[in-house]
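Report on the following structure.
Rest of the complex left out; these chains stay put.
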Amino acid sequence: MGEFMRQYWLPALLCKELPEADGNTLRVRLLGEDLVAFRDSQGKVGILGAHCPHRGAPLFYGRNEEGGLRCIYHGWKFDVSGQCMDMPNEPPETVFKDKIRHKAYPCREHAGVIWVYMGPLSPAPPLPELEWAMVPDENRYLAKRIQNCNFAQALEGEIDQSHNSFLHASHTQLKPEVFDGKADVDLWRKRDTHPRFVAVDTECGVLIGAQRDIDGMNCYWRLTQFLLPFYTMTGPYGENPARHTRMWVPVDDQTTMLIACNFHPLRPLTDQEIERMRRGSGAGFVAVDKFLPPDNHAGGAWRPQAKRENDFFFDRKLQRTKFFSGIPEFWAQDAAVQEGMGPIYDRTQEHLGTTDIGIIRFRRRLMDGAKACRETKAVPPGVLEPQLYRVRGAAAVLPKDADWLDATKEIRKLIPGTNPAGPGR
Amino acid sequence: MGEFMRQYWLPALLCKELPEADGNTLRVRLLGEDLVAFRDSQGKVGILGAHCPHRGAPLFYGRNEEGGLRCIYHGWKFDVSGQCMDMPNEPPETVFKDKIRHKAYPCREHAGVIWVYMGPLSPAPPLPELEWAMVPDENRYLAKRIQNCNFAQALEGEIDQSHNSFLHASHTQLKPEVFDGKADVDLWRKRDTHPRFVAVDTECGVLIGAQRDIDGMNCYWRLTQFLLPFYTMTGPYGENPARHTRMWVPVDDQTTMLIACNFHPLRPLTDQEIERMRRGSGAGFVAVDKFLPPDNHAGGAWRPQAKRENDFFFDRKLQRTKFFSGIPEFWAQDAAVQEGMGPIYDRTQEHLGTTDIGIIRFRRRLMDGAKACRETKAVPPGVLEPQLYRVRGAAAVLPKDADWLDATKEIRKLIPGTNPAGPGR
């Protein structure tokens, strides 16, 4: 699975984490590999192996100066390509320097994110054409956090629309008669807690639909896109909606870095929207400012204050009076169940039902992808077809017997300048 | 050994830890298995597997309401028998719900303790007829703590009367001439520091006797009962004595939960006695209030403040002036040597002497029991004969050549309404 993941570009850092040329280094860990990131004098980002190829000193302490990162132990210096630029502890005439090329992965800065390619193709393939990454910077808000479980376990929480009726319910009872009338989608979710699921493979992922009955005649459909290897897009709410995409990047087998993007396809985000996102109050959004400041250790940065050790601020009084889950923050509700399974849950203990069809399809797609990659050595889907990422999560109200796939065809396409509404607010 | 342990009822919690119907859930770990406990609307206690059988969400966060525990992830609900009562994310006509029976173990509330049966018999066998559990509630005081070593290592400290002359000595020298004359048993222990041990198998355990010389003519006998699989009863002191029983319940291979009961066979405990027990000043008693408040994590609750990391408040000045061990609290003296061996001591490093006869016999009984259980599949001793637990620890002064077994026959029996004295105060 690691080899499969390496075929794809990985979001590694937010650009603002490396704000300036010749600035601070950062520890990065991806796919179980320890790396160090820096921005050189010209502003180019390098991601190198964490340890100097000479004798293993940590390049995190390196001096970032004059076009490269210089190890503090013996002064070896590397550029962003990993090429040794200087080896001042060897005689000037040495050719040893030229032979040393440190492990370095191609990086791109795009849409506020530093991307890294750890795969075999040279040159590196194109970046995926994701909508959030194609809108102007001011239309987008990026957040990040570390979650202590494997990426699949986390991602499966996202593609499962069924839990919305429960885990994220702001009401505390399952009975529809206590509906407070605020939002129609909430009502539909409360009335029909057992959506019918469909899941179909797409060229580069899985499209998962959840159908809820509204009035016996019409249905509320919400469609989630899973895109290889770890992208998810859920359906929007209301007129001219903001949208979001999440990236569940494997740090190692037991750790996931979530980078979440909220964006508006057509206009800048307002200060109010950004503030709401910062405070983490938006639907499913993760606020940077709620987290401890990055301490620049691969193990410690971006870990939320609500965490497994404090039960994510689980509060039984709140559970009785306000939130179905008892956990105040939206994102923490998800994290509590995903991490609560342990770092790698024993899947043989599961009993999957009809609402887990999307998850089953996702697992199959991922496993088949990894197997095909190993067996055929073929470049996996999407790597060389960046346009396959030009899709959207979607939501719609359709007549009961409508052909949902056909009816949502247009709203699932990324058509620049458009922004189809979702039902609800 | 785990399979053997499962044949017996296990004390899992104090009833007061689950004080009210529809109240808080609790994490429980027994025999290496993670569980969750709750009290339902009717007051019945359930102990279920820790993770929802659907997709592994932790039931600890579950909503305890209307006769069952409801998972916050998708609303699956279970009654105390593990039967799925509701599956609101599946269509109402589903039969999937009826097929889901979550792991659940029979529970009983008895004598202030929640007991659980993790074994194969159905219906579950009767509870053991232990004296402490048969007296009125007001005659009993229950305490609990977690110890970081395996249960056998801990229990072996209890059945070893020999260490009383040393580890628990309040004097600081071994010489009898400095005896302060306060208590005769203390004097006998101080004078004769090398008791003669005898150990005989009983129907459901081992009876261990330690004989100390008093004056060349008479001997002080103290008799400890070990009862399968982890009960111990030591001998009493003085007229109309309070008594105690300890239960060394395996949490996992490296952790033991001690539940200790001090009780009086004939009368309620006085406020003074209870206060002394709370303060942990009683002989060998463990005070609840000395411990950190339960934080409701299986790993963190009931752990004493005196612990290995702070050397159990070991104080060299006290060692020179007041306590032989240098450790102020009685129970912590035991814990210091039992945990100090490490979680599982390498027994090949031991050199057992004549005072370890009881320990050798205990190990043999336990190993033989586990082997027989595996090989013959027979129900082990005591499981179906609850009356075998109607015994007492005992103490007596006997002529040197008395037949100790015969002479203590009556005082080792549980005869309701009686309470044989032990020598000393």
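Letters A and B name the chains as they come in the text, with residue numbers starting at 1 for each one.
In the analysis below, contacts are C-beta pairs under 8 Å (C-beta built on N, C-alpha and C of every residue); 3 or more make two chains touch, one makes a residue touch a chain.
Remember, predicted model here, so these are calculated numbers, not experimental data.
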> So we've got 2 copies placed here, but how many does the whole thing have in this file?
Replying inline: 3
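Note that in this section only the chains that are shown with their structure count from here on.
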> Distance-wise, how many Å sit between the C-alpha centres of chain A and chain B, to the nearest whole number?
Replying inline: 49
> What residues of chain B sit close enough to touch chain A in their complex?
Replying inline: 24, 51, 53-58, 60-61, 63, 71-75, 87-92, 94, 96, 100, 296
>> Can you tell me which positions in chain A touch chain B when the two form their complex?
In response: 156, 162-163, 165-167, 174, 193-196, 311, 314, 316, 319, 324-327, 333, 336-337, 340-342, 345-346, 349-356, 359
